[in-house]
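To keep things clear, I will list the structure first and then write my remarks on it.
Let's turn to chain A:
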Amino acid sequence: MSSKIYDFSSLTGSIDAALNSWMSPGLAVLTELVIIGLVFLIFYALLGLFLVYLERKVCAVIQNRVGPNRVGKWGLLQTIADLIKLLMKELIPIRKADHLLFVLAPFIVIIASFMAMGAVPFAKGLHVLDFNIGVFYVMAVSSLGVVGILIAGWSSNSKYPLIGAMRSGAQIVSYELSVGLSLMAIVVFSGTMSLSGIIESQADGWWIFKGHIPAFIAFIVFLIASTAEINRGPFDLAEAESELTAGFHTEYSGIKFAFFFLAEYINMFIVAALGATVFLGGWMPFHIGNWEGFNQVMDYIPSIVWFFTKTFFIIYVIMWFKWTFPRLRIDQLLTLEWKFLLPISMFNILLIAFLVLMHWHF
Partner candidate 1 sequence: MSEEIIKDVIVRENEDYIINMGPQHPSTHGVLRFEVCLKGETVKYLIPHIGYIHRGIEKMCEADTYQQIIHLTDRMDYLSAHINNEAVCMVVEEAMQVEVPERVKYIRTILDELNRLASHQLWWCAFGMDLGALTAFFYGLRDREHILDIFEESFGSRLLHSFNTPGGLMHDVHPNFQKRTKEFITYFRKKLPEYDQLLTGNIIFQERVKGVGYMSREKAIAYGVTGPSARGSNLACDIRKIAPYGAYDKVQFNEILMTEGDTFARYQVRMGEMWESMKIIEQLIDNIPEGDFTAKMKPIIKLPAGEYFKRVETARGELAVYVVSDGNKTPYRMKFRSPNFSNLFVMNELAAGGKIADLVAISGSLDLVIPDIDR
Partner candidate 2 sequence: MLNKQELSEIILKMVPEATFPEGTQLTEVIVPAENILALAEGLKNNKETAFDYLISLTAVDFTTNMTVVYHLDSTQFRHLIVLKVVLNDRENPLVDSVSSVWATAEFHEREVFDLFGIRFNNHPNLKRLFLEDDYGFPLRKDFRDEINIIER
């Protein structure tokens, strides 16, 4: 059934073959690394710019405003103009700050998000790293970012950033558990940790549909916990602007601030992509049981479109959260995790294990 979908591995394979025919295998691997690196850098930058633009437009529409509309058509170039502005701004050095760590912190944050991006399956066969422990890898790498945030807060030698960083640490350490457990639910269903394996297992239906209510609960828990993990509203305590002015990046300026800003949006994309892959079938088209005609029409839509549609749907939901809810307090944040999300997801995973044991799922 999925054979009709265009497989990007034929394209990447032909590039690989062509490179190997031109140069030695070692050099070919090196060239491929460079190409992938360049493609990702460009994709990363464009995606970040687009997400910032999208967020502004979405919140503007929600708030009865127009949003950016001055630079370019519909303000499309606004974020590029902002980027140029940030590039030209002075990088203010902080006296008595730990300079090495102060400079290092934004890079840690951005590298963490960059690494996580490598495991995201964008379309059929379009996959940089297809680990057999893909879910585990993405979770491990994406939580590296908190190290950067903690370092940023601590090395700034300032009071607001320190509070912000400590909040962020407490927050991510707790919410990591719920994210892990909710992803584990689907791992139990599909029996594999490989992201491509999870997608293949959804060929006859996405897990959110065929996983009964437990999968849906896992999806909701994942949505809430991952919103918290990427420090976005209503869980943006680390940079709560009405309390801590700008939280952990108060002392950063210019492009170093832009790195934090960009990493936040890329993290949102990664979380949404992971959610789309695990719960909504990744690049798998929407299929309904035995409706052959309908399923075929769905197959004609390229897999990359499916992937991005689902991802941006989740991104929209996350934005919707941010622009609706007030911010939680730090103790309520931890209460929500330890009293509600964690027990629910633990019970949920037991239920799922039982379902799978009894072969009650499709």
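FYI, a residue touches a chain if its C-beta (ideal position, glycine included) is under 8 Å from a C-beta of that chain, and two chains touch if they have at least 3 such contacts; residues count from 1.
If you want to know what made the cut, all candidates are chains of the complex that A comes from, given by their letters.
Predicted model, so just to flag it, every value in this text is computed and none were measured.
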item: Touch-positive candidate for chain A in this complex, from 1 or 2; value: 1
item: In the complex with candidate 1, residue positions of chain A that touch it; value: 59, 62-65, 159-160, 163, 167, 233-234, 236-237, 240-245, 322-332
